[in-house]
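Note that this complex is displayed minus one protein chain, with the remaining chains in position.
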Amino acid sequence: VGRVRRPGKPSSRTQLDVGEFARYDLGRVSRTGVPEVILAEGKHPDHLVGILRALAKQGHGAIVSRLSPKVRGRLDREVKLGLPMTFHAHGRMGLLEPRRPARRTSHGVAAVVTAGTADVPIAEEAVTVLESQGAAVITAFDVGVAGLHRLTRALRRLERSQPSVYLVFAGREGALPTIVAGLVRAPVVGVPTSVGYGRGGKGEAALTAMLQSCAPIAVVNIDAAVSAALFALQLLGSRSQTD
Amino acid sequence: VGRVRRPGKPSSRTQLDVGEFARYDLGRVSRTGVPEVILAEGKHPDHLVGILRALAKQGHGAIVSRLSPKVRGRLDREVKLGLPMTFHAHGRMGLLEPRRPARRTSHGVAAVVTAGTADVPIAEEAVTVLESQGAAVITAFDVGVAGLHRLTRALRRLERSQPSVYLVFAGREGALPTIVAGLVRAPVVGVPTSVGYGRGGKGEAALTAMLQSCAPIAVVNIDAAVSAALFALQLLGSRSQTD
Amino acid sequence: VGRVRRPGKPSSRTQLDVGEFARYDLGRVSRTGVPEVILAEGKHPDHLVGILRALAKQGHGAIVSRLSPKVRGRLDREVKLGLPMTFHAHGRMGLLEPRRPARRTSHGVAAVVTAGTADVPIAEEAVTVLESQGAAVITAFDVGVAGLHRLTRALRRLERSQPSVYLVFAGREGALPTIVAGLVRAPVVGVPTSVGYGRGGKGEAALTAMLQSCAPIAVVNIDAAVSAALFALQLLGSRSQTD
Amino acid sequence: VGRVRRPGKPSSRTQLDVGEFARYDLGRVSRTGVPEVILAEGKHPDHLVGILRALAKQGHGAIVSRLSPKVRGRLDREVKLGLPMTFHAHGRMGLLEPRRPARRTSHGVAAVVTAGTADVPIAEEAVTVLESQGAAVITAFDVGVAGLHRLTRALRRLERSQPSVYLVFAGREGALPTIVAGLVRAPVVGVPTSVGYGRGGKGEAALTAMLQSCAPIAVVNIDAAVSAALFALQLLGSRSQTD
Amino acid sequence: VGRVRRPGKPSSRTQLDVGEFARYDLGRVSRTGVPEVILAEGKHPDHLVGILRALAKQGHGAIVSRLSPKVRGRLDREVKLGLPMTFHAHGRMGLLEPRRPARRTSHGVAAVVTAGTADVPIAEEAVTVLESQGAAVITAFDVGVAGLHRLTRALRRLERSQPSVYLVFAGREGALPTIVAGLVRAPVVGVPTSVGYGRGGKGEAALTAMLQSCAPIAVVNIDAAVSAALFALQLLGSRSQTD
Amino acid sequence: VGRVRRPGKPSSRTQLDVGEFARYDLGRVSRTGVPEVILAEGKHPDHLVGILRALAKQGHGAIVSRLSPKVRGRLDREVKLGLPMTFHAHGRMGLLEPRRPARRTSHGVAAVVTAGTADVPIAEEAVTVLESQGAAVITAFDVGVAGLHRLTRALRRLERSQPSVYLVFAGREGALPTIVAGLVRAPVVGVPTSVGYGRGGKGEAALTAMLQSCAPIAVVNIDAAVSAALFALQLLGSRSQTD
Amino acid sequence: VGRVRRPGKPSSRTQLDVGEFARYDLGRVSRTGVPEVILAEGKHPDHLVGILRALAKQGHGAIVSRLSPKVRGRLDREVKLGLPMTFHAHGRMGLLEPRRPARRTSHGVAAVVTAGTADVPIAEEAVTVLESQGAAVITAFDVGVAGLHRLTRALRRLERSQPSVYLVFAGREGALPTIVAGLVRAPVVGVPTSVGYGRGGKGEAALTAMLQSCAPIAVVNIDAAVSAALFALQLLGSRSQTD
Partner (left out) sequence: VGRVRRPGKPSSRTQLDVGEFARYDLGRVSRTGVPEVILAEGKHPDHLVGILRALAKQGHGAIVSRLSPKVRGRLDREVKLGLPMTFHAHGRMGLLEPRRPARRTSHGVAAVVTAGTADVPIAEEAVTVLESQGAAVITAFDVGVAGLHRLTRALRRLERSQPSVYLVFAGREGALPTIVAGLVRAPVVGVPTSVGYGRGGKGEAALTAMLQSCAPIAVVNIDAAVSAALFALQLLGSRSQTD
């Protein structure tokens, strides 16, 4: 008695089957307004390459996050995808350019703010995703909470662009999103970063503090910059029209 | 040598000092677009009554959440506030009516969805806050995840109103916001509820699962319906103009 | 005034044995500068009454914390101690007046600050201990973090008294001690309070956030107002000389 | 005075003593219907090799799980076992072929389903164990929860084989077993996988969510694919008769 | 602008809408082989009564779990449902008898075993659910692990009935399911019970130990006797045919 | 199809079957040297009374721990057991006197030490069990760690009795067993008590600190005074000979 | 539509902007009495080097903590800063010498004490920070708690210098700060160190035990020697006057 494996047939419109191991959701953009982002971390490199090859073959683009330097190197040098792939934000993200780029209409500006310098690489992931989908982004990094003057000066500058949403990145005690949300009109999404050591380190304290915020912020998981960016894109109502 | 206590003088415009123990933030509405909500839980009843008396005396309204039946009874029967106070949502919320109600302009509709029947009282807190600020609300309760037909039928109905934001309440395994976010265009805010027993009960599993969602949702704390509603209000851009 | 250090000699003087169940440390004041505070919570009421009776019989005073209303009532009405006992701070503390009150010299001022109204009862425990030992106290309650104006105004007022130490009480996200420590010269001790619900509630988030603070604060346990006050007393160098 | 070590004598039928350090349970198959699986992880390589040598010498087969590449290499190249050993599922499992293979009778089909691509290597461990014991397996990988169409199409296909049990693998928010269990008649065993980062990552959220499932699923530990497979084998009533 | 609430129309076959707050899944039995069980705990009593009234009105039966004595009293005395309701297992479960009882065919026997006396009330919940659906049940309670003779004698007796599945209940260190699974051929489902105090108390140690079992058991959440019973029903292949 | 329940026949020598719900281990004393202790907490009062009645009927004695005042009252007043039952240590323990008391030979002395006054009731449970089995006990309560003079004086007194084992009870930071173990020759068993509030309260910090002790102590669970006492009895080699 | 990034202009007095990614707080010394310490861990090496280059260019000094050997090597060999940088405390700290060193006036002595030898490298971080700011430091390392003689002898020596504050470092069970605080007059700050394995290891037990201390100590996070030193500096009232 052996194994019974009957492959499902590919659905040309909303789903791209890649071998037995992957089913890329092509319909997500039209259904939810945001594309599927491929998380490289945890996937077998062969699976990741297989998915990208299949997408490229059909002319589709893709956003890949949390690329290890090793896999990035392989994508950069060995693998022929047939479509150009660019790498952003200290090399953790890769953008496979679609054959026919979508035109995008941005509604409003997203503000991306960090408490410290160590939060910047995580925040850059959000900036990359937002800009890849045509959103306007304005940033203020290392505005701190241990001295309020850095913050108030930065907020004055950002408010001039009238952002529709704030993505506020902070590690350690994670107080910044609370402070920002007490001062601005736009909704604030807190993004805890894996910065800090000891009890509550690696973003645990920041996440929990943001959940306990006395200001009405919403939160994503530790270092979940991509989720925050996709949420912001939906909030901005940014839409892509394929030719 | 005694204690040195110098009272700060009341700031007539943005802050209402109540005795030594409270400073109500009158400027929050104009600064952030949403009012301060008074959390009754944890406050000494004398302090709560004192704050409401001071607000009523100035003609200001207020939203009070997590009122215990005991304190509600006292507010309902004994205390003369001078302004009418109404109680909503199974008695956990109280609305102090301002002397001159604000006119509000709602932009878009908020959809409020629950996974089960036990989540309904928590969700009603959000409905009360949203409606008190003039927002349009559409609801679908007990749409489940253990059989998808209840959910898809409900979503079809809700989508006809083109909501600008979904507040999705779920306890236990907390899967509903993820499922909803895979099917709609509007941003989804997950609200874990303190439903469920054993490991991960009281909303712990729901919260953690929402943080791990493979769909781009944002999250508030367990039972934090008020925070979710205020976040949604900012997102809706609902504004209040006082006469 | 210089510091006097008299080495504690053993011990007919430094220890009071009460039955088999208690040994009160009479020498702690001369050894460490601060008295033993009797935690009522957890002790059998008979044990508590026994200790107070034995102290009163010898003419010693005592500070009792976390008195339940039931035990307080018993001390207030039934028990004859022979020395007057007064109750402070919403009835959670009791002070047994010694036969010969100590003269105390206060060095500097302690500032006691709270983020919210719900933190006030906990903070009052610290105020009671500090004042019972002759320290000068200045307070600012409900100064918040969700709008910074309340805080900056309060700090300006407090700084005029040039406090030697700040005890900053906050529940929920516990951000206030960090903000204060970024703005003042005196050392800041953070006291997390058991305010807040959901993940990180009951002071858990506040404690962890204070431990992760990017400002150099020291921390005590949740609701440990008495420990914070005794630490502040040592810091102030407050001394008691018995006649 | 020295150490007293009296070796127990080997029990030829139900137990195979290997040095002092191991006692392989030969009777488990006849007693419980499933064989002992040797977990390589945590065992000293010398111990592992010793056990396999002893088994091979007696003509017994074995299943080895969680083989590190290093130990696999040693087994593959250096060690002469006398019986053939094959490696499966991305090299984490090894099967020592018994001298006289058992005849097996499979009762029913086991369905193995994964939520994502990253869960596939874990699920393959279960497939290997199931097939090594003669069970029929049918698979559907990467059927997702963020868009339900992938899932419903896959389930339709699987249901045509009328599986007697579903093993459903999911990381991150772990919602898939709940969804499946609401749609099929066969019992569903949830297998959380160590996929996901941040709070609740490494399978923690998935496990807890499965324990909180509102559908009647049973659960094994994170990545415990082997346990799930053995449980399924008992459930299938698959039996092995040695010649 | 007010709230927009459009009620969905009742679906006569697979779903019973009760007010706005509940949607009972009538199709679950035919879809999954097991009925929806109504968890009373956490539901507002009015909601619970409403659901039962609606079911009784249509002639449907129901299983209600975790009934508080207070709500049970109300159901027992005040509420007229129109169909008989019986209470089982120390009063925590209620069975609403359907107008036309289903005929059920049981396949095999379920063995229900407990480690201690304190586990018995939880185990009785499973017995009630199993028997209500026509399954044959055999029990052995308080068989212990601190002396193996109690266990081996009990297992000998149980094995004579050749159970198809074992539900093994244990609190504290939760070792019993592991021991049983090493001795029997049928699949073992471990049910941790909320028995025990201190670290790992309330079933936490039992659950975690069962997840770490070196025998291939599957597990449900702490005190989740109902889930275990429904899982066993699916495993037994018990089916109900309505006349 | 109904339930199949075949009662096992009572084993007159080593096991006492009580109804279906309990099997008292009469052989434990002769097998392990210590009796089974009946934990009242968690057991249904009817079950507890049933067990005691069955034991008394056979003339056996019993130790019952964690008796609630309510159940104690029932045992004290309503239930006729036929054998005398005495209550010890603030009423949490009950001793059913056997018809023919065992003669006991004590080998060595057990020292029972507490850090504070609040630990005394827990420690008294251990004293009661030890003395009920004929062991010699010597105590020192409230010896503290915040001033070492109380401790050193107490240890000097205890050491004169040359204890064979120390049971050291401490809550809060749980430092006392470590300090004692650095000063005495006999083995030290740490018993964390559920004393303390905030993070690490209820004995959590004490337990963890004892596990981390830099001295070679062994530990039991929080408030597990009975386990500690039974362990000490085995260590003392105290044996009971029935006439 | 592109990204909108408007750089804020440098504030010559209180803030030094470094690229977009960092804003060094020059005003902190005059505002709070202690300098900003640059945590190297978590920062991108390019960011760290950029900050130091910018500071050196302006003639400012800096304290850098948690330098990895790799980054230290780069700072030591490759990077030309223009100002001398020295490395302390086993290479984890670096001091950039300012062009015009501040004169400092030390008030009192800080005592730095460790429980074990493994705590010494952490404690050296505090010594380095304290001495870099001109404070007088006295040390006693490996004074233990498992035998009190080491401790009492060390404290006698330290007390001769009349310290104004004790920084007490301990891992494992973290009992030392409690013991010290029971014997001295100066305030005690507990610093848990990441020493110890198993449950409560890596400093977790030490931190929690210190929070539960029955003596009035204040605590910083695990290994947070720099925070403790800055807190002590504020406590000592040490001030720096720049020429």
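Note that the chains take the letters A, B, C, D, E, F and G in the order they are written out, and that residue 1 is the start of every chain.
The rule is simple: a contact is a pair of C-beta atoms (placed from the backbone, for glycine too) under 8 Å apart; a residue touches a chain by one contact, two chains touch by 3 or more.
All values derive from a computational prediction rather than experimental measurement.
Chemist: With respect to the chain omitted from the figure, which of E:A22, E:L39, E:A154 or E:A206 is a touching residue?
Modeler: E:A206
Chemist: Which of G:V143, G:A181 or G:L235 touches the chain that is not shown?
Modeler: Final answer for the missing-chain contact: G:V143.
Chemist: With the full complex in mind, choose from F:V49, F:A102 or F:L235 the residue touching the hidden chain.
Modeler: Selected residue, touching the omitted chain: F:L235.
Chemist: Specify the residue from the set E:A56, E:A89, E:A181 or E:V220 that touches the hidden chain.
Modeler: Selected residue, touching the omitted chain: E:A181.
Chemist: Counting contacts across the full complex, list the positions on subunit D that touch the omitted chain.
Modeler: Interface residues of subunit D facing the absent chain: 1-6, 8, 11, 14-15, 20-23, 25, 27-28, 31, 36, 39, 41-44, 47, 51, 192, 194, 203-204, 207, 221-224.
Chemist: For subunit E, which residues reach the chain that was dropped from this view?
Modeler: 115-116, 144-148, 152, 172-175, 178-179, 181-183, 196, 198-201, 204-206, 208-215
Chemist: Give me the subunit F residues in contact with the hidden chain, please.
Modeler: Residues 28, 31-34, 181-187, 189, 207, 211-213, 215-221, 224, 226-231, 234-235 of subunit F touch the chain that is not shown.
Basically, only the chains that are shown with their structure count from here on.
Chemist: Could you tell me which of D-E, B-C or A-C has an interface matching B-E, in the sense that over half of the contact pairs are shared by residue number?
Modeler: B-C
Chemist: Count the touching C-beta pairs: is C-F or A-C ahead?
Modeler: A-C
Chemist: Starting from the mean Cα coordinates of subunit C and subunit D, work out the distance between those two points in Å.
Modeler: Here subunit C and subunit D have centroids separated by 58 Å.
Chemist: So, what's the distance in Å between the C-alpha centres of subunit D and subunit A?
Modeler: Roughly 35 Å separates the two chain centres.
Chemist: Averaged over CA atoms, how far is the centre of subunit C from the centre of subunit G? Could you give it in whole Å?
Modeler: Whole-Å distance between the two chain centres: 28.
Chemist: Can you pull out the residues of subunit G that are in contact with at least two other chains?
Modeler: 28, 31, 181-183, 204, 207, 211-213, 215, 221, 224 - these are the residues of subunit G that touch more than one other chain.
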